[in-house]
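Here it is: the structure, laid out below.
Note that one protein chain is taken out, while the other chains of the complex remain in position.
Showing subunit A:
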Amino acid sequence: NITDSDPDGRLTVTDKDVKLQEIALAKNEGKELTKEEKQRLRKEKKQHKKNKKDDKGPPEKEKEKEKASVPAPSKPATQSPAHKAAPAPVHASESAAAAEKPAKSKAELRAERRARQDSERTSKHGKKEGGQQSASSKPKATPNELQPVVKRLPEHVQVDDPAALKKLAKKLERQQVPLRSDYGYKVSLFSHLHQYSRKSPPTLQISIPATVIHPSIVRLGLQYSQGIIAGSNARSVALLHTFKQVIQDYSTPPNEELSRDLVNKLSPYISFLSQCRPLSASMGNAIKYIKKEISNIPSQCKEEEAKGKLQACIDSYINEKIILASEAISKYAIEKISDGDVILVYGCSSLVNHILCKAFEKQRKFRVIVVDSRPRLEGREALRRLVKKGIRCTYVLISALSYILPEVSKVFLGAHALLANGYVMSRVGTSQIALVAKAYNVPVLVCCETYKFCERVQTDSFVSNELDDPDDLIVTRNGKSHLENWQTVKSLGLLNLVYDVTPPDFVDLVITDLGMIPCTSVPVVLRVKNVDQ
């Protein structure tokens, strides 16, 4: 029955039915799939994959360097099915690869892989071949070698591909994570992105007591999706604290290793969180770090000790990368603020607010102009914090930018992520501010911690972005709101972008905890960081 599997690797009808029944059963009982079931699934998958390879199986859309899902026979038998199906490079941990196999022969690939795995195994012992291969193999590559780093395309930018969606649905079902459906009419330019509504939270389909997802993760996911926790630092810190809680409550099942099992436990949580809101670059880096730390736990370590170590790691990560980094950045940035300055800030960046408060404490005389934009109106939060400190503030909307810019001497912007080609990914509107500031010859300084640097490259704001709830654009003025029934109007679409990218020629300086660098030095920093690790 396995020989007539269809091209993209779907199991035949009988297998699928059986599996679905199993999963449905498990869901109803609210337990995880028992060990036996898991083993059986694993065996079936292995068998299926083996036959797939023999038949010259389905082409994969993207090249994977790791090909971790394919070399089933060469992997050790203890690998779990979750890993085989979704051995995510943690930056794109939510993806189920709708990837294509390259046009090489299977034997060649297998040989290559074995050779590589052998060399990796010898170079770093104690490291298991789990999903960490993707994360760790890149930094393990020697700096002199230019490894072709071909990453899998993350799921959240493949919404227009039905095959990818199906894979995601399957994966989520297996992990017992609810699938969130899109809302409303999507502008055609952005049909490859998700668009969720805040009014339909992802927790509707979960039965709360009986779920595989840890309750603090559920809470965190809800906080993300409702916008209660927003801002990349806040989201990362909340995520790490929640992971500490999860690790605290974790207990290793018998016959399992903590280092491998805990990572498996985390995968459905991460899928759930990315269903609530797509992961940010900083969160991706944090997850990568945690998974690496977990997999580095030696097998002879006792559970309590391991847990303590992990919690200490998380604490030190938060301390180093976020808190101390912001102190270092403030120190550098304060040198750039002189008396009599008029500083323009946009939206609410925790880092920029911190810098301004520190500068004010150091008795610098300056005043601040806060620029804000609909529909999020985050600038009001920044305004409150600054006014509470006692800083003199002015407040305008972004459409009044040309009016207010002649007064401004410097622009300080925060960033969500810094991309490897020097582009700054930040809240939508940042690129506009940089553009107009450039036209008026006002220096633009971007403040960003190094843990937000990511290896992605992007040149425009379309290919990878986030669409927020379109209903936020509706406003009622004088008792009338024109867009109230926008769903009923056929040709009307509302677009609520969250991020945009600023080209590096608009940015004069990037202040990081490693120092003040130009925008184009981001890949240098990334390389240095990778070598260190």
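As a working rule, a residue touches a chain if its C-beta (ideal position, glycine included) is under 8 Å from a C-beta of that chain, and two chains touch if they have at least 3 such contacts; residues count from 1.
What we mean here is this: contacts and distances are computed from a predicted model.
Asks: Which listed name, "Ribosome biogenesis protein BOP1", "Small ribosomal subunit protein uS10c", "Translation initiation factor eIF2B subunit beta" or "Isovaleryl-CoA dehydrogenase, mitochondrial", is the one UniProt assigns to the chain that has been left out?
Replies: Its record in UniProt gives the absent chain the protein name "Translation initiation factor eIF2B subunit beta".
Asks: Where the complex has a chain not shown, which of A:I398, A:V442 or A:C519 is the residue touching it?
Replies: Considering the complete complex, A:I398 is the one touching the chain left out.
Asks: Who touches the missing chain here, A:G184, A:G308, A:P375 or A:P523?
Replies: A:P375
Asks: Out of A:K199, A:K302 or A:K490, which touches the unshown chain?
Replies: The missing chain is touched by A:K490.
Asks: Of A:S431, A:T450, A:S464 or A:T512, which one is in contact with the hidden chain?
Replies: A:S431
Asks: List the subunit A residues touching the unshown chain?
Replies: 187, 189, 373-375, 380, 383-384, 387, 392-404, 427-429, 431-432, 435-436, 439, 460-462, 473, 475, 477-478, 481-483, 489-497, 500-501
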